[in-house]
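The chains shown are only part of the set, and none of them has been moved.
First chain written, first letter: the chains are A and B, and each begins at residue 1.
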Amino acid sequence: MKPIRICMVGAGRVGKQHSRSILGHLPNAVCSALVDPNVDILEATGNEFEYENRFTSLEEALEAVEFDAVIITTPTFTHRELAVLAAGEGKHVFLEKPMALDLEECDDIIEATRKAKVILQIGFMRRFDPEFRAASERIQSGEIGRPMLIKSLTHGPGLPPSWAYDLKTSNGMLAEVNSHDWDTLRWLTSSNLERVYVETANFKGAQLGVTTEHFYDNVVVSTKFENGALGSISGICPCGYGYDARVEVVGEKGIIQIGSLSAQSVVVCTDRDKGLSTPIYRTWPERFAWGYINELKHFVHCISAEEEPFVTGEDGRWAVAGVLAANRSFLEGRPVGLAEVMSTPASSAVRPS
Amino acid sequence: MKPIRICMVGAGRVGKQHSRSILGHLPNAVCSALVDPNVDILEATGNEFEYENRFTSLEEALEAVEFDAVIITTPTFTHRELAVLAAGEGKHVFLEKPMALDLEECDDIIEATRKAKVILQIGFMRRFDPEFRAASERIQSGEIGRPMLIKSLTHGPGLPPSWAYDLKTSNGMLAEVNSHDWDTLRWLTSSNLERVYVETANFKGAQLGVTTEHFYDNVVVSTKFENGALGSISGICPCGYGYDARVEVVGEKGIIQIGSLSAQSVVVCTDRDKGLSTPIYRTWPERFAWGYINELKHFVHCISAEEEPFVTGEDGRWAVAGVLAANRSFLEGRPVGLAEVMSTPASSAVRPS
């Protein structure tokens, strides 16, 4: 089988993570080109992963090199343009979360890939984590009955880049940090959201010198699903203590817990006053090591087998819709129905001027 | 030291639990009288715990027997009358949660015990659980920094008696099941609530034949505290799978988790397809075995030593206030400030007509 040739768009943390997966674990894929407008980052990542072909724009790469697919890991506000461009050239698209800034952008991406008959997969790697996957199958099998209440949390250790918490350039932490939670809620309950309510807090902004309007580092979302279930998302960033991603679902027949703070079954005690010590997940690549590998194996498989991927543009779009409603709830201090943001022209729906 | 003579008011589940603690673990207390208007229950519990003196009303007990204190375990709507009566006769009062139905009732009880200079302790036994206690001390010591986000849950296995989920006779599940969570939030954050928002769901009501208006078996509360922190309470009853009470607090410096689903460090595996099996807490007396013993030891100690108890009427009153605001949020579908229920004449604040 000829390996799938990939153009990595974005040479930052996520671009490096995916390059690592391809070089280390994907015998059926090759890294054909690396794209990043920042030359320093382009060269550093290019050297680290021995990319022969490096470009400062996707356009240049498309002209100069042959490849089958792009993996887009750039900031959210660039997603539509890059994904539509790649699809237009017949390239398969693996697109990082959040899919886009608003529903119109999502629709453009979905439309472009559909028209070009290329694969579109969104980077919800938790769906490929063995624990999340096993739990999903057990829920689907009916083991805990119909889900009644689901809680999902993501707490990240450090402050993200400023564009990622500025509502004007992204949709803020609920989008950049909690994207996965939105998808997890919908995936595990098999239901769309109906209504959300948000509370936020800003504890560390001032001490970190963040003056961005609407900044928050703690958020709690209450959700009501179309099927009647309840949900909750919490986000904290920066939390400092580690990378924390856990889910709990209570169904009519029982409970399921997914994930743990504990990263390894290695327990040490050297001081009875300090107690036992166990490693915590320090970073998202540690926590979702298999998820990152598996999602790209799946992407490559779907290209080869011409199959629909497990995570589609539609999934990405629903996560964006949740964020839009949540941000409106946050800004207006009231519960907001998903219908409000999904019926409204998307471009005007979310962001403060 | 002369043992403290106790009149147990209420011969149901909680009255039995406290009788068990006294007979089994309180050498400094004696069960002097048992009161219950239901003669069958009075006799059954009286026989089980060998109460010599049994009465169908507190008035009779007060006339017939000498004792130092009452433990009131009757339904919430009887609390004010019984507590005020006992205090008026100079008896110390241990009062089960929820303290009362509204703030006016709370005030009456606080006033009566204050005037009579007797001890008033509310039955928040989690404050006496060794794990909750240790966690509180570590939070107080600053180990995890200023609390930013606290989550507390109580899921109970079975459907409570109908008065306990009827908003007209109690304040519903948020009061009867989640009372402890309200107290835990305030205790561990050292802050009063500012605002709450509630979502509820009714999954099992119909199949259990419950037709009570406003019935719900799942609830999620989002909270904002006066000090800026965020919180969340979840309640499920009946959940079926066990008795589940856990708390998680994230502070500026770290996280603390209190409690576990696992009731015992006994792990069994007899089938590699079914996996490991560990006992879960089946009931609240199992989960809070030490809490129930310790809170009565504390009550007896406070009587003997003439000290203020660790859980006061004020604490009980704040938990009631949280419930009142939450019920209003539930009924009106909007976030509700605590100020709304605390400034309003309490009697009109909460219950649907």
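Odds and ends about this structure:
What we mean here is this: a contact is a pair of C-beta atoms (placed from the backbone, for glycine too) under 8 Å apart; a residue touches a chain by one contact, two chains touch by 3 or more.
Values in this document were obtained by computation on a predicted structure and should not be read as measured data.
Shown here are 2 copies of a single protein sequence; counted across the entire complex in this file, the number of copies is 4.
One rule holds in what follows: only the chains that are shown with their structure count from here on.
Centroid to centroid, with C-alpha atoms defining each point, chain A and chain B lie 41 Å apart.
Against chain A, in their complex, chain B makes its touches with residues 146, 148-149, 151, 155, 195, 197, 199-204, 217-224, 228-232, 234, 236, 239-241, 244, 250, 252-255, 257, 261, 333-335.
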